[in-house]
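Below you'll find the structure I mean.
And then chain A:
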Amino acid sequence: MNPATAILACIAVPVVGALLVTLTGRWPNVRESVTLLSAATLFALVLFLFRGVAAGARPEALVAEMMPGLSIAFAVEPLGMLFALVASFLWIVTSIYSIGYMRGHHEINQTRFYACFALALGSTMGVAFAGNLLTLFVFYEALTLSTYPLVIHSGTDEARRAGRLYLGMLLGTSIAFQLVAIIWTGWLAGTLTFTPGGILSGKASGATVAILLVLYVFGIAKAAVMPFHRWLPAAMVAPTPVSALLHAVAVVKAGVFAVLKITVYVFGLDAVREAASSEWLQYAAAATIVIASLVALTKDNLKARLAYSTVSQLSYIVLGAMLATTWGVVGGAIHLAAHAFGKITLFYCAGAIAVASHKTEVSQLRGIGRVMPLTTFAFFVGSLSVIGLPPLGGLWGKWFLALGALEADQAIMVAVLMASSLLNVAYLMPIPIRGFFARADGSAEGDKDPDRPPIAEAPIPCLVAISVSTLGCVALFFYAGPMFDLLRGAVVP
Partner candidate 1 sequence: MIGGHLPVLLVVLPLMAAPVCVVVRRPAWAWTVAALASWGAFVAALGLLLQVLEGGPISYPIGGWAAPWGIEYRLDLVGAFVAVIVSAIGGIVVPYARSSIEREVAADRIYLFYCMYLLCLAGLLGIAATGDAFNLFVFLEISALSSYVMIALAQDRRALTVAYRYLIMGTIGATFYLIGVGLMYMMTGTLNMADLAARLPEVAETRTILAALAFLTVGICLKLALFPLHLWLPNAYTYAPSVVTAFLAATATKVAVYVLIRVYFTIFANVDVFEAMFLREVLMALAVVAMLSASAIAVFQTNIKRMLAYSSLAQIGYMVLGMSFATLTGLTGGIIHLFNHALMKGALFMAMGCVVFRLQVASLDTIEGLGRRMPATMAAFVVGGLSLIGVPLTVGFVSKWTLVLAAIEANMWPIVVAIVGSSLLAIAYVWRVVETGFFRPTPEGAPAVAEAPLSMLIPTWLLAGACVWFGIDARTTLSVARQSAAFLLGSGP
Partner candidate 2 sequence: MTFPGLFNYWVVIALMMVGFYVVIAQGNLIKKVVGLNIFQVSVFVFYISISKVKGGSAPILSEGIALYGNPLPHVLILTAIVVGVATMALALALVVRIQDAYGTVEEDEIREREEAS
């Protein structure tokens, strides 16, 4: 197959999938098969592209010219390749998980759920393969709009409020800051195409670059740098598969991915390093890392705690981009993949616990390890990966980021990373430890309800998904080499 066709197919497959899901909504089994089939097809296509990109190819595809000089075009490069691989692989896993979760939870509007999910994945692929800023922006917005129905899935007042915050903050910042920055960039540089080494070099003064950088970092609210992070905890009202894939992987990673990509291909690393604002942005990211971790400590709701953890971890990647060193960017990209596997495992577990035991608060989870040993163990492994301990993939991201900080003479950032790891331990480890070793509270009301069956392990599809993502965390530790080689191609031409 022609690589250009494959790129377009990567966008088209999820969209067609969404259409078929809508059409087959009446037969749940057919509908879920369609979802799985689209996910598998998409992953196959991405793998096909990966073979070429790993060998050094940079396939491109032009869709339409929108305005003179502005087009919807795709170009695959290593950063996007990695992001697409992670997202499309985890879509398969999450689809399996969703089947168990949605049926186990007797959710309403399942057809809309699966259709929007597929659309969101299509948009994610568009973000990953975007060949210029305009295309990136188009799919960035499409991702926001396609995930909105998922956020307010339950239709409660709380969900609608969360939806408003979600949409207002994501669309608002993207129009207020990002779009202005894009138009400004286009005017200065005369082009929006992502080019290795940047397109702004020599065309903008130092002050302009500094302002643009700020506009981009805060305009991409999906990266959740404080103070534009509130939407992410709010989005946790969505069903857990959404929180898992979209709000730990696709949507938030689209944000940090965009930051990375703009750093490398619009500004160029040298320009970012020299920009007056990049150091301030590093501090903003560092502050987000620490503050979000502290907030996570105070949250009793498991998903809220994980959400704040995500906010914190995303800023690692923003920090890596703002360090603008080779190690920083590579570390950021690897952290993007590693955190994806780690955090999705944690969310799967949170969802599995909610389905099996209807418990959502951390304080209710004492002794959960005795009735759901597999899930709790997976939670333990996922936590270790997020903390960054060997032999799990989470180690490498932090390792390289620390190297990047040293390379940029920012030893204080190394300290921030270390402090954050300690905080990770503090807010994640108690959960599996208490789950295994503490005695369950007999006073939990749910247990006394005679009508309710005793708590058992989660549905089989959920367990399958949990196992796969847990194994992924381990695998990333051992296969960091190929990933590293791929990414170096992006930063060092």
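Please note the rule applied: a contact is a pair of C-beta atoms (placed from the backbone, for glycine too) under 8 Å apart; a residue touches a chain by one contact, two chains touch by 3 or more; residues count from 1.
Criterion applied: all candidates are chains of the complex that A comes from, given by their letters.
Bear in mind the structure is a predicted one, so any value in this text is a computation, not a measurement.
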Report summary line: Looking at 1 or 2, the one that touches chain A within this complex is 1
Report summary line: In the complex, the residues of chain A that touch candidate 1 are 64-68, 72, 134, 137-138, 141-142, 145, 149, 152, 155, 160, 163-164, 167-168, 171-172, 175-176, 179-180, 183-184, 186-187
